[in-house]
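All protein chains but one are shown at their positions in the complex.
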Amino acid sequence: MAKMNMLQAVNSALISAMTKNEKVMVFGEDVGHFGGVFRATSNLQEKFGKNRCFNTPLTEQGIIGFANGLAAQGSVPVAEIQFADYIFPAFDQIVNETAKWRYRSGGQFSCGSLTIRTPYGGGIAGGLYHSQSPEAFFAHIPGMKVVIPRNPYQAKGLLLSAIQDDNPVLFMEPKRLYRASVGEVPEDDYIIPLGKAEVLKQGSDISLLAWGAQMEVLEKAAQMAEEQGISCEIIDLRSILPWDRDTVATSVQKTGRLLISHEAPLTGGFASEIAASIQEKCFLHLESPITRVCGLDTPYPLAHEKEYMPDHLKIFEAIKRCVHF
Amino acid sequence: MAKMNMLQAVNSALISAMTKNEKVMVFGEDVGHFGGVFRATSNLQEKFGKNRCFNTPLTEQGIIGFANGLAAQGSVPVAEIQFADYIFPAFDQIVNETAKWRYRSGGQFSCGSLTIRTPYGGGIAGGLYHSQSPEAFFAHIPGMKVVIPRNPYQAKGLLLSAIQDDNPVLFMEPKRLYRASVGEVPEDDYIIPLGKAEVLKQGSDISLLAWGAQMEVLEKAAQMAEEQGISCEIIDLRSILPWDRDTVATSVQKTGRLLISHEAPLTGGFASEIAASIQEKCFLHLESPITRVCGLDTPYPLAHEKEYMPDHLKIFEAIKRCVHF
Amino acid sequence: MKDRNHLSNIGLSHQVNVISNGLLDIPMLQLLQADGVPHAQATLPDMTQQKAEKILGTMQFIRILDERMVAAQRQGRISFYLACTGEEASTVGSAAALEPQDMIMSQYREQGALAYRGFTTEQFMDQMFSNEKEPNKGRQMPIHYGVKELNFMTISSPLGTQIPQASGYAYGQKMAGLDAVTICYFGEGAASEGDFHAGLNMAAVLKCPVIFLCRNNGYAISTPSEEQFAGDGIASRGIGYGVKTIRVDGNDVMAVYAATQKAREIALAEQCPVLIEAMTYRLAAHSTSDDPSGYRSKDEEERWRAKDPVQRFAAWMQSKGWFDEEQNKLFLEQSRQEVLSELKRVEKVPICKIDEIITDVYDVPPWHLKEQLAELKAHIAKYPDAYPKTSGRL
Partner (left out) sequence: MKDRNHLSNIGLSHQVNVISNGLLDIPMLQLLQADGVPHAQATLPDMTQQKAEKILGTMQFIRILDERMVAAQRQGRISFYLACTGEEASTVGSAAALEPQDMIMSQYREQGALAYRGFTTEQFMDQMFSNEKEPNKGRQMPIHYGVKELNFMTISSPLGTQIPQASGYAYGQKMAGLDAVTICYFGEGAASEGDFHAGLNMAAVLKCPVIFLCRNNGYAISTPSEEQFAGDGIASRGIGYGVKTIRVDGNDVMAVYAATQKAREIALAEQCPVLIEAMTYRLAAHSTSDDPSGYRSKDEEERWRAKDPVQRFAAWMQSKGWFDEEQNKLFLEQSRQEVLSELKRVEKVPICKIDEIITDVYDVPPWHLKEQLAELKAHIAKYPDAYPKTSGRL
């Protein structure tokens, strides 16, 4: 075990994966010699050579197009998109190509070996274009997997899973935690299964659900609620697609209440899918409406960032409203 | 009044708009001399000249990028994307540019005059790439409006509204109805307000909600249900973003039940947003879970198209399940 | 740390020089004249009689397939078709210069390359009818071929997407140390997509052994190339990317063969991309959904019909004594018969069982897809008549 921050955990996972399998290749803008603008790919080029870790030209559609071809060929590409805000030029390659490759070819070919890493989320004074949380767009793409870790330990285990998994995975890294979140991480390999949520804390009055950087916020709010005698169950969804409906439903059947939080705008965010599914699955158990505490339906503002964010106070208030419905 | 099919109604709206305002320009792949692959822009180049109705090179990101600049300049672009399946290369220009232009500039500049027209939807033996219904992706983009007409009359009135509206509008045309749907359409100008749903039929047992080509299917299912004594209220949402929550909530408060149907895959589809909002708004009125009858969570298959589609039989069965919950 | 100087190869001028079109003047390689007689100055590539026969046979077969399938579509037997009439040489000539281990990533009008690889009439029909024997399981529209054994990547409709993919595929081949290249076909229309730019630039920078073959056939559906670009075709772009480039007469199968041979040689030896622009003409309608009389003249078509690539090559073979009129007639007749009889036979093959609706979305269907399938099967069982193609085999 070693103390690592999330960047180190990601770097450690990449080193493991590249060491074990020489087909693993890491590329994207500035990921080569420089090690990426956040330094998640530090030293990889030195260790594994310029052919296996390299800079690409500045074209996200090209990066993913190239990665798709490389994956279909049988290599194991781990492509970086410098910020999740810049993944949209690659949206066509992801929606129409990555995700549909296996299906359209009857399983003859696939991009299953592809992993796309990208930092996402707010709280770093990044304004409109360095703060977005676009997971919901990708959760509406059959064929994709979407995974978001909440801390260094999770990051390494889930990333190693994603690289091994025979399906294309979008791996979104909460950049606010890159250096802020530090924890014990095994130096050896280990994997955390995709598609499984984790119940972090048992509780009886309400289930609180989130992912990524929002987990911290949830925990802080839960603490405030506990102080008022409200017992919270806390769940980290971890995989957004496919998502672990059973774990969530089991929890809600127990608590009778559900609150979901994400940074992305409310309308059409992934909380809507969870709420829609759970109200159906747990209809007779629900004691209050499923509540969403999310970003506003605006672009992500700089000056009003603090007000925009679904922080612990907003969640705390929502918990109370939910429990006292 | 004249009998028109939906293509003629769209064409008639474009002629009106171009006649009234010389700043209106229509462009896209093959829309010029040829009049578009579906002929929605027939005769526009002849009538208004090559400068106002023209072919573009084959680049969707270019078309929307160009349209954004043109809109910001003060012209009124009506850009066509040949199939909604091919809108994804333009996703970055739409998400990061079109939709955020006004906000990021504090209202100094905007793409408000832009309208994007595109045919969408299945049922034409189009397989993976001529069948998609991507409205949910766009419903998660603050700043966009998304509108879908169900028949020729609606198409003309809503399209004229969209062109006039000072916000960027994605206007999705159900191509299955292009020639199949025929109805009376005024030859003069008229507008149908954006953001307003329409209750097509009053009923007391269940509210049925859909949009575009799915309205027909809903009506057919409702008829079957009525024959079994189930009274259905039928609502056409028409505007997906912003959507008319009040009309839907009012209906559900009356009927106590809601079924939503769309062709797009279930997970993360726009029905999830509606279900999430309505379960919150109408919690104490709901007598059964809100039900979604949607496309499967797969790419759109050709050979199994019939099985894939949320047809009247599936909806009829779901209505019964809902009412007999 | 390496010292870099991005000006090192650039000279100075002291007057405002505007560089413009026409500077490059890229000629088009032509070996056989329209009548099949080689140009006096031309050196023909080595070609055995057997190879020549395979090339001609493939071009003729494809022409017949196109005719029959367009007719079948008119009769409502298939939903869609897309012919390559007039462009046979570009795809057959280039495929003939490749090795079987080379990957083909095509746009959609390259049935010639596929047939050259050995795709059978039956396989064509299976695809056209989206049946359960089709290796892609009938999920896409007709003409979206794909077959792993022949190293022919499954086609996808979105234009241009295969271009950066081909760069990536070729990079993978290089990393694996294979004696193989990738060929990537696309139209001059698709070359306007951003993916074209990304794909060529990445291939150049990352030194990928890929051949980009652009069929410049003058049209993208109704849009003539003069409304598609203002430069000198697609070849003139190669220079900008630092990609070696060859322009070739796409109706001269011999020239296409020679150019592609050369391109493959360079791509493999230098591990780098090569761009070929094949100048040709789409004699057919864009697809069975299209009617070109709305956007181009009969005269123009006639001018191109006179440049028929199949006749040109047949004439050359004749001059070599490799062409037997009678035997060829027989071959054509047999091919027609084969297409028709396979069509009839394959028409009856069922589509995949409904279970396949959820396979291949992921490697293994997750819970939500299993749930959706179970519901769907129960529903079909309840209304078997409404879903006749699958209800019989639940």
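Chains: A, B and C, in written order; residue numbering restarts at 1 for each.
As a working rule, a residue touches a chain if its C-beta (ideal position, glycine included) is under 8 Å from a C-beta of that chain, and two chains touch if they have at least 3 such contacts.
Quick caveat: nothing in here was measured; it's all calculated off a predicted structure.
Peer 1: Quick one: which of C:I62, C:M125 or C:A259 touches the chain that's been left out?
Peer 2: The one listed residue touching the chain not shown is C:A259.
Peer 1: Write the list of chain C residues that the hidden chain touches.
Peer 2: Interface residues of chain C facing the absent chain: 1-7, 9-21, 23-31, 39, 41-43, 192-198, 201, 204-205, 216, 218, 224-233, 235-247, 249, 258-259, 262, 266, 274, 279, 295-297, 299-300, 303.
Peer 1: Which chain A residues touch the hidden chain?
Peer 2: 29-30, 32-35, 37, 54-55, 57-62, 85-86, 88-89, 125-130, 266-267, 296-299, 301-304, 306-308, 311, 313-314, 317
Peer 1: Contact with the hidden chain only, please: which chain B residues?
Peer 2: Residue positions of chain B that touch the missing chain: 23, 25, 51-52, 54, 56-57, 59, 61-62, 64-75, 77, 89, 92-93, 96-97, 100-110, 112, 142-143, 145, 166-167, 195, 242, 245-246.
In the analysis below, only the chains that are shown with their structure count from here on.
Peer 1: Please name the chain that ends up farthest from chain C once chain centres are defined by their CA atoms averaged.
Peer 2: A
Peer 1: Counting only Cα atoms for the centres, state how far chain A is from chain B in Å.
Peer 2: Here chain A and chain B have centroids separated by 30 Å.
Peer 1: Averaging only over C-alpha atoms, locate the centres of chain B and chain C and give their separation in whole Å.
Peer 2: 35
Peer 1: If a residue has to touch 2 or more other chains to count, which residues of chain A qualify?
Peer 2: In chain A, residues 61, 89, 92, 96, 100, 103-104, 142-143 touch at least two other chains, as defined above.
Peer 1: Note the residues in chain C that touch 2 or more other chains, in rising order.
Peer 2: In chain C, 137, 139-140, 144, 156, 158, 194-195, 361, 368 touch at least two other chains.
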